[in-house]
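One chain of protein is taken out of this complex; the other chains stay put.
Read from first to last, the chains carry the letters A and B; within each, the first residue is number 1.
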Amino acid sequence: MTLAVEAAEMPRRSSRALAILRALLRDPVGCSALIILTFVLLLAVLAPWIAQFDPLHQDRRAVLKAPSLLHWFGTDDIGRDVFSRVLHGTRISLFVGLMVVTFTMIVGGLIGMISGYFGGWVDTIIQRVVEALDTLPSLVLSLFIAAMLGPSVRNVVIAVTLAQIPRFVRVVRSEMLKVRGQDFIAAAQVIGASPLRIMLTHGAPNLMPTMLVLGSLAFGVAIMTEAALSFLGVGTPPPHPSLGTMLSHGTRFIGTAPWLIVFPGLMLTISVLALNLIGDALRDVLDPRHQQ
Amino acid sequence: MLTFALRRAVLGLLVLATVALLVFVAIRFVPGDIVNQQLSEAGAVTPELLEQKRAQLGLDQPIATQFGHWAKGVLVGDLGNSLWTGRPVAAQIGAALVPTMQLSILAIVLGAVLGIGAGVGAALWRGTPGDMVLRVTSTVFLAIPQLWLGLLTLTGLAAIGYFIPLPYRSFSNAPLVNLQQVIFPAVTLSLGVAAALSRLTRSAMLEVIGADFIRAARARGVSSYGIYVGHGLKNALIPVITLLGTQFGHLLSGTVIIERIFNIPGLGSLLFEAVATRDYPVLQAAVLTYGLITIIVNLLVDLSYGMVDPRVREARS
Partner (left out) sequence: MLERMLHYGNVLGRITPALALSASLALPGMAVAQEAPRHGGKVTINVHGEAPNFDPLASTEFGVHSRLGLALNRLIEWKTGPDIAYGQFVPKPALAESWEVSEDGLKYTFHLRPDVVWQDIAPVAGRPFVAADVVATYEAIRKGGVQKGQLAAVDTITAPDDHTVVMTMKRPNVVLLQALAHQNMWILPREAFDGGYDRNTVVIGTGPWILTQNEAGVATRYVRNPKYFGKSDAGEQLPYLDEVEILPIKDLNARIMAFRSGQIDIWFGPLNLTQMEGLKQAVPDMKDIQTVANTQSELYLNPTFKPFSDLRVRQAINLAIDRQGLGEVVRGGGGIGGVVGAALVAQTLPQEERIALYGTPDHEKAKALLAEAGFADGLTFELTVLNYGEEFVREAEWIQQDLAEIGVKAEIKMVDMVAGQALGKEGNFQGMFLMMSPFAEANEYFTTHFLKEGNRNYTGIDDPKLVEMIREQQGIADPAARQQKVWEIQRYIYQNIQNPLPIWAAVLLHPAQARVEGWHPMLTQGFPSLPEVWVTK
């Protein structure tokens, strides 16, 4: 019986993903956001091939050069190519964002489902912990964790993930509460399916739309937080070209070399913009209440 | 209603105690302490001197003892003395809280005015180019990191030759100077709030415009703008208040960065310095203060639901 259910669900799920994508492409905002995001992703993924220079290489004879045909975005104060650094910085930003979203979705999603499915004291404990994390403004929490762990990409991912999880848990829990009462869950319980199995086979697919919307927004937040932490000196450590580090670096040349601030910030904004738009479009596509 | 709000507040305080304990323990595992910092530039330091200083500050005690001592103090309202300045932490927190709150409140008010105004406008002019411009602008401002916006503001101000007066003055001491210092960071912070609010207000307004009671009111000959704005805003109020509550958290996050960029001695700067110097009591108190602000804001949001919508009041009591 369960096998049959799964078999029946398989095609439904993949066709549903396709349907979401088609709907996104039909939506003008969603379509343009997808195009921008694909462009940013391509730049990031292909960075080593697009960038003419090694982002770490110091051309010590070309220091603080304004944008030119050779150095499209200019060079920094030890002669590194800003264009290459922006591309590689975007790569790091997207990597951090992707890691954060993945971990948040898995950990936050699982905890949220457990909390919503079991209820009772499990739910109470989880809710208290989530509230504790949620009491602090997210950047303050991330800052505290990152400062404690020391600057590294891994620690940034941990710090940002921990700050993102509460929101996920809360939303997923409330969705799970709705799903729990439905017939197919009761049916699965009757035939003795384990809670984990029920959550994964019945809970997760139903929560997917919510998770997708939340995920795309969290992605944007993660990118911004990474930049903020790096700006404050507790994020991605040098010599890695993080957009936030580049911005902090550029503040010293605000009057003399504005390209050090303009380009990393622009890339940051475009990435976040694309992700936010996709989040919006997904919500419109997936949640009929939001369609106007 | 009141009991509901109070129960949440009490729960919040319990949660805060947990946070305090976590922070207290965690920070002590970070390598280095304030004694390293204080003696960092001394030419000749003996290990005995280091131990002597640690003992003076009580840093040689077991963590449990230190926590017990601190917690006892907090319960009677004594946050202890800063390891760095030797002065009462409460005074330092108080001094830092003023600019941060001023900045946040100013930003939230500015953001609310701008955002609700833009949202109402966009809804009324739905489908016109004006609506498009407002929507696009709000989307863009949601995506611009405050960090970058702040830096761009500074760049722009420098370019036109305007310099924000220094040093920081409090509003009560020098209102004119203070306003010049606070207005740019506040605007920078408010744009994100405004963007989020305008989108919400617009969709809430649009929901109302199609509703039956509006048609009914119009049939009675009430002017349409008045109806839209009146009913629309009323409908939008609850989500807007909720959003304001969550935005306040974002704002506090933003102040950490913005205070740094605009050189404002607020809570964010204090926290950052306390981490850097390992000034444990200040750090603990700053974290607690952030927590307390969040709890108070949540409480206010809860209470305002009740005031705005009697149904909530009944449902919850």
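Basically, contacts are C-beta pairs under 8 Å (C-beta built on N, C-alpha and C of every residue); 3 or more make two chains touch, one makes a residue touch a chain.
Please read all numbers here as calculations on a predicted model, not as lab measurements.
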Selected from A:P137, A:P151 or A:P264 as touching the chain missing from the view: A:P151
Contacting the left-out chain in the complete assembly, out of B:P62, B:G86 or B:G127: B:G86
Hidden partner chain, touching residue among B:T65, B:T128 or B:N263: B:N263
Touch with the omitted chain, as defined above, among A:G79, A:P195 or A:P209: A:G79
Selected residue (touches chain absent from view) among A:V29, A:V45 or A:V63: A:V63
Contact set of chain B toward the excluded chain (per top definition): 30-34, 36-47, 49, 52-53, 56, 82, 84-87, 92, 95-96, 154, 158, 163-169, 260-263, 265, 269, 273, 276-278
Sites on chain A contacted by the missing partner chain, in the whole complex: 56-58, 60-61, 63-64, 77-79, 147, 150-152, 233, 237-239, 248-249, 251-257
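Keep this in mind: only the chains that are shown with their structure count from here on.
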Centroid spacing, where centroids are CA-atom means, of chain A and chain B in whole angstrom: 23
Touching residues (chain side chain A, partner chain B) in the complex: 128, 131-132, 134-140, 143-144, 147-148, 220, 224, 227-228, 231-232, 244, 247, 250-251, 254-255, 258, 261-262, 265, 268-270, 272-273, 276-277, 280, 290, 292
Of chain B, residues touching chain A in the complex: 11-12, 14-16, 18-19, 22-23, 26-27, 29-30, 139-140, 142-145, 147-148, 151-152, 154-155, 158, 203, 206, 249-250, 252-254, 256-257, 260-261, 268, 271-272, 275, 287, 290-291, 294-295
